[in-house]
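Apart from one protein chain that is not included, each protein chain of the complex appears where it belongs.
Labels run A, B and C following the written order; every chain starts at residue 1.
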Amino acid sequence: MKKGVMRPGHVQIRVLDVEEALKHYRDLIGLVEMDRDDQGRVYLKGWTEVDKFSVVLREADKPGMDFMGFKVLNEEVLEQLHGDLVAFGCEVEQIPAGELSGCGRRIRFVAPTGHAFELFAEKERTGKWGVGNVNPEAWPMDLKGMRAQRFDHCLLYGDDIDATYELFTRVLGFDLAEQVVDPEGNRVAQFLTVSMKAHDIAFIKHPEKDKFHHASFYLETWEDVLRAGDLISMTDTSIDIGPTRHGLTHGKTIYFFDPSGNRSEVFCGGDYHYPDHEPVTWTVDQLGKAIFYHDRQLNERFLTALT
Amino acid sequence: MKKGVMRPGHVQIRVLDVEEALKHYRDLIGLVEMDRDDQGRVYLKGWTEVDKFSVVLREADKPGMDFMGFKVLNEEVLEQLHGDLVAFGCEVEQIPAGELSGCGRRIRFVAPTGHAFELFAEKERTGKWGVGNVNPEAWPMDLKGMRAQRFDHCLLYGDDIDATYELFTRVLGFDLAEQVVDPEGNRVAQFLTVSMKAHDIAFIKHPEKDKFHHASFYLETWEDVLRAGDLISMTDTSIDIGPTRHGLTHGKTIYFFDPSGNRSEVFCGGDYHYPDHEPVTWTVDQLGKAIFYHDRQLNERFLTALT
Amino acid sequence: MKKGVMRPGHVQIRVLDVEEALKHYRDLIGLVEMDRDDQGRVYLKGWTEVDKFSVVLREADKPGMDFMGFKVLNEEVLEQLHGDLVAFGCEVEQIPAGELSGCGRRIRFVAPTGHAFELFAEKERTGKWGVGNVNPEAWPMDLKGMRAQRFDHCLLYGDDIDATYELFTRVLGFDLAEQVVDPEGNRVAQFLTVSMKAHDIAFIKHPEKDKFHHASFYLETWEDVLRAGDLISMTDTSIDIGPTRHGLTHGKTIYFFDPSGNRSEVFCGGDYHYPDHEPVTWTVDQLGKAIFYHDRQLNERFLTALT
Partner (left out) sequence: MKKGVMRPGHVQIRVLDVEEALKHYRDLIGLVEMDRDDQGRVYLKGWTEVDKFSVVLREADKPGMDFMGFKVLNEEVLEQLHGDLVAFGCEVEQIPAGELSGCGRRIRFVAPTGHAFELFAEKERTGKWGVGNVNPEAWPMDLKGMRAQRFDHCLLYGDDIDATYELFTRVLGFDLAEQVVDPEGNRVAQFLTVSMKAHDIAFIKHPEKDKFHHASFYLETWEDVLRAGDLISMTDTSIDIGPTRHGLTHGKTIYFFDPSGNRSEVFCGGDYHYPDHEPVTWTVDQLGKAIFYHDRQLNERFLTALT
């Protein structure tokens, strides 16, 4: 948290049918529905998250990610980063408080990979869902499906990941936790963190701009990943791959698709990061093992199914 | 245990190089080396098994299974079953005590699928490995690799699984725990048990006789299956599929290959069976889900890589 | 299964208030309510059990166990065992079919420890709860609380455990899986099994007859034991001890009390048994470790809180 950016705060995902999408994000992944707005957007979150929402579903003609937002420490930080983004060369759009239900003002900018990002300092704090702040129980009894704990990160595909790296590290204070490097020494994947997590945002180099690979949600245990796999089958949900482990970050994972074709991940574990840690490097000849630690080979779908 | 057959007692596996095979069965799977004989065969077992050995490795020109043996209650049962096998139409070969180190006399016969099976009543009882019989600790400290607990079952491919079904159920007292049935009502896979386990032996219909699909070893937990997957990668072992769950038996599993091309499974969990349980039926249109519950589709290799 | 006794089939437990008891057995332990009868008895079972019920709650003035029943293979076995029980010296009572809802005729006898036991061959088979017998899913989605899989065994305290040992082993075909032995070589605890489980019934020597220590229910994993402990706290249920491991059987366990003071156990894991296995012996000087493997000392309550 070198520049006051704390964590991923929300992601707005385009879906073809909101009610179908709710069966996925709410009933299957187990996010909690928190609100709807007059645009028909639905707000959800994982039960451990203290802010009002972290996932926004917007009905649209094509799937994908509208934007991802990061929460910063306070208004002063927001103001400072606004200036820093402009100085870096970004066009910054101001979005007034309340445009997202319960969220303070946001500043939005487009990264060199073509993805829209936002920063904000204030969001209504409803507290963890189902447990109080005084003598809290270990978990709430009424969770559904995979019982996801929180929105964790996104993996995005885009072209200019080098400039995006500069933006996230120099302006926003992220660290490079892990990377994939080709024989010429070029970074083809970068996993960036702003706190102790193995990644808060990740980018893979890809000829097109602004592609969405997946949004990821945190589970507590490897047994939860198994249960997730079971639920994917029981609900006839389209699976991508898993349960397995990643080489990158060493998280334990399963991938599957929402009814609109957006990929979701649920995972647990994974390495931790401190600012003095050297980045971990995977060489591109070991890319299969880097992505899928057990199979040690990529499935084509993982590289090409993007929204 | 309707006819006095208790459990799978041993399997003799052909390997191209015994020392290479030991890296697989002893160092990776974690079986304990118990003995070698003057034919160069190596004897191993899982640490929870009380008899001296359950896996015999024999160096040969081609991989596969020589035979699988079942332990029966006592000599009277052995004598009775000898007669019953002959009455069923089997040729029964007598193998004297000591031909396998520490094993009593065996009677051997060939099932209609072409596989050789044996029955025996006596084997040297060395006790669980690494823990005593008085005030025993929970587990021994010096286990290696996947720390497999026991040899559990084999899956075999062969042609006449119907007659083999008759042999195992009517003569040997096995129950049909699970089956896969085609639209005409023919059984194309049968999982047979002689006690509470989901299967002690399984057969899949296949045009050739006497093919070996895998030998399976029991682990304690789903976390052990993850560790097994990790060890498969760390040792550059050829993986087939997993970690995943089966639909059939609902066990949690991972498959991989020994250096000779024989498939191994390690798994945990799985349904239990009592003699009054109706068999579970999977329909062949759901074969993918029956085999790999999460992916819901077969990989070609699982059906065709046989030894 | 040497004499045709297959498994524990049911236990009838006395409770002071049936509706309060249902919060415990149904909502907390997660048994499924299957029926009620005109005596006000409530019938429940774990979801993996194929027979209609395994637990019967009867409202009464004092808690405890009315009787425990074992299912046998068929009517012939039942008839044979009737004669064998009489020959052993038991008075055998005949209870007509239908006295327990959906259960065939039962024969009841009192063991030398003063506990009533029953044998029966028929019970309505409703199948596993929530999953079918064709292409079955891994588990049903609507389970409650601890999601107990099955009624597993009882531990009973009584005086003449030696004669009861003779009854269970010689007449009913049970094996001694584990025992606790005092310095004079007397057995002070005996864990008896009739199949592969570490125990189907256990007895501890105690000056009074006919005391009930606990009924035990099977969970799948150590993580389920943790969840059970969490639920015990969340519901303000009286806990005895756990989560921990037993030395005896090495099962992983937690104990707690129903509102009437009857002790319940939920557990997972545990050693397996075959008829040729030597019994495991714990010496009474290691009784603390035998019962609670981690603490290695008994709490007074475990020895004295009986119903």
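As a convention for this text, contacts are C-beta pairs under 8 Å (C-beta built on N, C-alpha and C of every residue); 3 or more make two chains touch, one makes a residue touch a chain.
Quantities reported herein were computed from a predicted structural model and do not represent experimental measurements.
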item	value
Among the chains presented, those that the missing one touches	A, B, C
Residues in chain A touching the chain absent from view	1-2, 6-7, 48, 50, 71, 73, 125, 127, 133-136, 138, 195-197, 220-222, 245, 247, 250, 269, 271-272, 274-283, 286, 289-290, 293
Residues in chain B touching the chain absent from view	137-139, 141, 221, 223, 230, 233-234
Where the unshown chain meets chain C, residue by residue	222-223, 226, 229-230, 232-233, 239, 242-245, 252, 254, 289, 293-296
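The rule we apply is simple: only the chains that are shown with their structure count from here on.
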item	value
Copy pair chain A, chain B: interface residue numbering same or different (half cut)	same
Chain whose average C-alpha position is farthest from chain B's own	A
Rounded Å distance between chain B and chain C, as computed from the means of their C-alpha atoms	31
Euclidean distance of C-alpha centroids - chain A vs chain C, Å	48
Between chain B and chain A, distance of the C-alpha-averaged centres to the nearest whole Å	44
Multi-chain contact residues (two or more partners), chain C	138, 221
